[in-house]
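Here the complex is missing one protein chain, while the rest keep their positions.
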Amino acid sequence: MPKPDVQEPNAAAQEIVSFAIGDQAFCFDIAHVLEIRGWTRTTSLPHAPDYVVGMMNLRGTVLPVLDLSQRLGLGRTDPGPRHVIIIARVDDRIVGFLVDAVSDIIMVREADLLPTPDVSSARTQAYIRGVYTIEDRLVRALDVHQVLPQEDTAVA
Amino acid sequence: MTHKILAVDDSRTIRAMLKTVLVNAGFRVDLAEDGIDGLEKLDAAAPDLVITDINMPRLDGFGFIEGARARSRHAAVPILVLTTESGPDLKQRARDAGATGWIVKPFDEAKLISVINRLVI
Partner (left out) sequence: MNDLRDLFFQECDDLVESLTSGLGDLESGAHDAETINAMFRAVHSIKGGAGAFGLDRLIAFAHAFENVLDDIRSDKLQVNETNLPLLFTAGDHLSDLVEAARGECEIENDMGASILSDLKLLSQSVGGGALMDDAPEPEFEPLALDMGFDLPDLGTPQAAASGYAITFAASAELYATGHDPALLFRALGALGEVHASADVDAVPELGDSDWRTPVLRWTLTLTPDDGIDEAALREVFEFVDGLCTLEITAPSAPPDLPDLLPLADPPDTPAPAAADAPVKPSPPPSDPPAAARPSKSDSARTATIRVDLQRVDRLINLVGELVISEAMLRQSMSELPHSASSKTVEEAMGQLKQLSGVIQESVMAIRAQPVRSLFQRMSRTVRETAREAGKQARLVTLGDATEVDKTVTERLVEPLTHMIRNAVDHGLETPEARRAAGKDERGTVTLEAAHRSGRVVITLRDDGAGIDRRKVRQVAEQKGLVRPEDDLTEADIDNLLFRPGFSTASEVSNLSGRGVGMDVVRSEIQALGGRVTLQSMPGQGTQVTISLPLTLAVLEGMVVSVAGESLVVPTLALRETLQPGQARIDAFCDDDRVLTLGHELIPIVDLGLALGYRATPADLDSLSLLLIEGDSGRRTALAVDAIVDQREVVIKGLEQNYRPIPGIAAATILGDGKIALIVDTDQMISRPGDGPSPAALLPDPTRIAHHA
């Protein structure tokens, strides 16, 4: 739940939801988030990329669940009751992001977003928009559009 | 208090247009889709002004105006005829039926509003 915020709305300010994958912190704009669910069983999909865990039923909507850890090259998640799924709307699609835990909802300013360090891999460059420094921790801002399965990677 | 206008036209397009124009001009608007519908809605709508098309199924604009004038409650309500035809015959027929004035389609918004403002109290 977004915390009540007494600040005046500021054009440059936005709320982000931060979450953990392994020992790393990530985040994206909370405007994408529809709800956060505990782990539920999914139906595996044939011919799917390795980071597509399967399809889940959210009150009648059939949506894919993506293993963000696998997608970001941090290793496959073995999902269990302690994992959570962030249900997000990205463009016109509704998807579930499988993560280890949701940490916080934070108010940030776009101006505070630092560029992704040059040292990072091509994968990082593609999926990470930049980083925020929040209480001495690095929180990586995820590009939610990029992490979705792209049409051109469809399996023949 | 804002004035209420009843617009009677069998064309959805014209109805929607009238509604948009009139609501933007600050009127309240009720819609009817032909003469019968118009007569049925007249009492409930209690309009300050009526705009009606002529060519309509079931009951045309002339019949509608006559019907409206025959009801004492609406005997004096201003009724504007919307028409694509502008011949003198048509105007005379409209007037004989009891029409207050006429507007030739396609109508100019500003003109329509100024005519209406002249006719409502």
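For reference, chains read A and B in written order, and residue numbers begin at 1 within each chain.
Assume a contact is a pair of C-beta atoms (placed from the backbone, for glycine too) under 8 Å apart; a residue touches a chain by one contact, two chains touch by 3 or more.
Please read these numbers as outputs of a predicted model, since none were measured by experiment.
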| query | Given the full complex, what residues of subunit A touch the hidden partner chain? | reply | 41-48, 52, 55-57, 59-64, 92-95, 149, 151, 154-156
| message | Which parts of subunit B face the unshown chain closely enough to count as touching? | response | 10-14, 16-17, 20, 35-36, 39, 55-60, 62-64, 66-67, 69-70, 75-79, 84-87, 91, 95-96, 98-108, 111-112, 115, 118-121
